[in-house]
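Note that one protein chain of the assembly has been removed; the remaining protein chains are unaltered in position.
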Amino acid sequence: MTRTVPGWVAALASVGALLIGLPLIGLLLRVPWVRVPALLTEPAARDALWLSLRTCLASTVLSVLLGLPLALVLARLRGPWAALGRVVATVPMVLPPVVGGLALLVTLGRRGPVGRLLSLGGVEIGFTTAAVVIAQAFVAMPFLVVAVEGALRSLDADAELMAATLGAGPSRVLWRITLPSLLPAIVSGTSLAAARSLGEFGATVTFAGSLQGVTRTLPLEIYLQREVDTDTALALAAVLLVLAALLVLGTGLLGRRRPARVRATASAATTPGGAG
Amino acid sequence: MTGLLIDIDLPGRGVRIELAVPAGQTCALIGPNGAGKSSVLEAVIGVLPPASGRIELAGRALDAPGVRVPVHRRRIGWLAQRPLLFEHMDVAANVAFGSQGHGRGRAAARRRAASELERVGAAELADRLPWQLSGGQAQRVAIARALASDPGALLLDEPLATIDVQGAAEIRQVLAERLQQAGRPALLVTHDLVDLWRLADRVVVLERGRVVADGAVADVLRRPRHQFLASLGGRNLLAGRAVDAEALRAGDLVVQGLAAAPLRVGTATLGLIDPAAIAVHLRHPEGSPRNVWPAVVRVVERRGDGVRLGCLAGGQTLAVDLTLAAVAELGLVPGLEVFLSVKASQVQLYPR
Partner (left out) sequence: MRRLRLALAALVVGALVLAGCTGTSERRLTVFAAASLTKVFTAFGDQFESDHPGVTVAFTFDGSSGLVDQLRGGAKADVFASADEANMTKAVDAGRTAGEPEVFARNVLTLVVPPGNPGEVTGLDDSLNGRKLVVCAAQVPCGAATSALAEKLGVRLKPVSEESKVTDALGKVTAGEADAGIVYVTDAAGAGDAVESIEIPGADQVVNNYPIVQVEGAPEPQLAADFIALVRSEQGRTVLTGAGFRTP
């Protein structure tokens, strides 16, 4: 289906595209591509890249593992608790990452209420790779929660009820009906979360610190390299850009594997008689 | 008892109903919108807990004081207006989902699914995905799926409402056969007279949350005692008092008719008139008809091949069916003053 848009919308759209596209193009033009391979073999860069990939994977898994249940519960909650839960779950999205990092620091840090307890048990999160993963999950999980929760709200609850009348218990309904229906939203939410994890800087630098191979992820390395050599920073930035692009592109392809829904389902209400 | 027993109070919905549907019987639940039909279905499915009372299936309590069986353990099959097929599974998997629910193995479930599809005439659809089916095909699959789960009772919520006339006729046939073979209690909500005739053994009329009529389909339809039942059959029902052994006064209208037994003057009486039996005249007709009433045309609307008039005569609203040609010839428009006539032999009179 092609849709025409008014000329002025197209004009604004092209300004929007330039606003996003030009800086990216400018960045790519400034990248010293010839030096990229050599720069990537530098131990500092290699460590940062490897650490970024590892932590991004871990935090994404964590986001899905915890974010999915959270979205399911939030979507079913009603009343003021639901509103509160939804706000709490999405606040990290609008919080400046540095503030998020501070929040983590004063909570999970050695002096924080949770950190102090962990400290007694001999666990200290600060300055460890685990801290990086927690910081990333803190800022990334809300993207997944929001994407999945939105999809859940528009999901046909009658299909789940139908599955239950066919003898499927809550878990079976979840695995066989709800989650498959949510797959597109889960895929896009996961890719958003992963991309956010990959680019996470502020919360990591504030909460986890910065040490090569332990806590210094690619964005932190880029920030640091900028102090010395802008070219190196740009080369690493290009790598980050390519990784993020691959991530978004890959999930886009994954999402398109499902057949297009061109189904004219009757709009009549179906929960045992919408009226009657 | 072996059937479905419903004896519940749903104060939130203003419903208080007691109804027993024996095994093998299909009981139609009809009534105007808002009468509480859906609330009853929701309670039986298990999503609307009754405030008090009980629901039993084959002697097993589903809802009772201290008992509340969850939806997936109630063995209540549900067939809705929309087929509600699971979009990400093919037809065979959809049907197998129903039969797997009760601990049957995967292979056995597939075999059962195939045989159920066969029985609703949808065997060749097994490999399709739901979005590749027409509305009628999808509803056939939904029937197969509901039956494959071996429900103890079946709830049919206007299952043919969204399907075209031709498709509905075929699926109604399938449903009729399967309901008969299944030998389980079934509750059918419908607004369609054909569904009543073809599928139901018994009709229960619900109004404002209460049962107001209950009987065999043929009896209830032949001599409807409620406006809703009469209008379901498209007929005029006049309620009044007998003024003669074979006459009724409803408002300002005196109606001559036939009564199976002579009416006793002063008793509450009903008169049933087929809209097609009423004739329309521009001037007072000469000759035999014993019922002639001055009237005003209120509504003129297309209905099927003909036209239905809504007329006001003696304070009573009467539906009149005419051909398009007759309407054109008489120049009938809303507001026109006319005379209605109907033979006494076309009016059935019976005590309320």
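So that you can tell them apart, the chains are marked A and B in the order they are listed, and the count of residues begins at 1 in each.
The rule is short, and it goes like this: a contact is a pair of C-beta atoms (placed from the backbone, for glycine too) under 8 Å apart; a residue touches a chain by one contact, two chains touch by 3 or more.
Keep in mind it's a predicted model, so treat the numbers as computed, not measured.
J.: List the displayed chains that the omitted chain touches in the full complex.
T.: So, spelled out: the chain left out of view touches A.
J.: Out of A:L51, A:L224 or A:L243, which residue would touch the omitted chain in the full complex?
T.: Looking across A:L51, A:L224 or A:L243, the contact with the absent chain belongs to A:L224.
J.: In the complete assembly, which of A:V61, A:L77, A:M93 or A:V106 touches the absent chain?
T.: A:V106
J.: If you put the missing chain back, which residues of subunit A would it touch?
T.: On the side of subunit A, residues 105-106, 109-111, 126-127, 205-206, 209-212, 215-216, 220, 223-228, 230 touch the unshown chain.
The rule we apply is simple: only the chains that are shown with their structure count from here on.
J.: Distance from the CA centroid of subunit A to that of subunit B, rounded to the nearest Å?
T.: 52
J.: Where on subunit A does subunit B make contact in their complex?
T.: Subunit A residues touching subunit B: 156, 158-159, 161-170, 172-173, 176-177, 180-181, 183, 258-259, 261-263, 265-266, 268-276.
J.: In the complex formed with subunit A, which residues of subunit B make contact?
T.: Listed in rising order, the residues are 31, 33-38, 41-42, 45, 47, 70-78, 80-82, 84, 86-88, 97-98, 100-102, 129-131, 135, 145-146, 149, 151, 155, 157-158, 161-162, 189.
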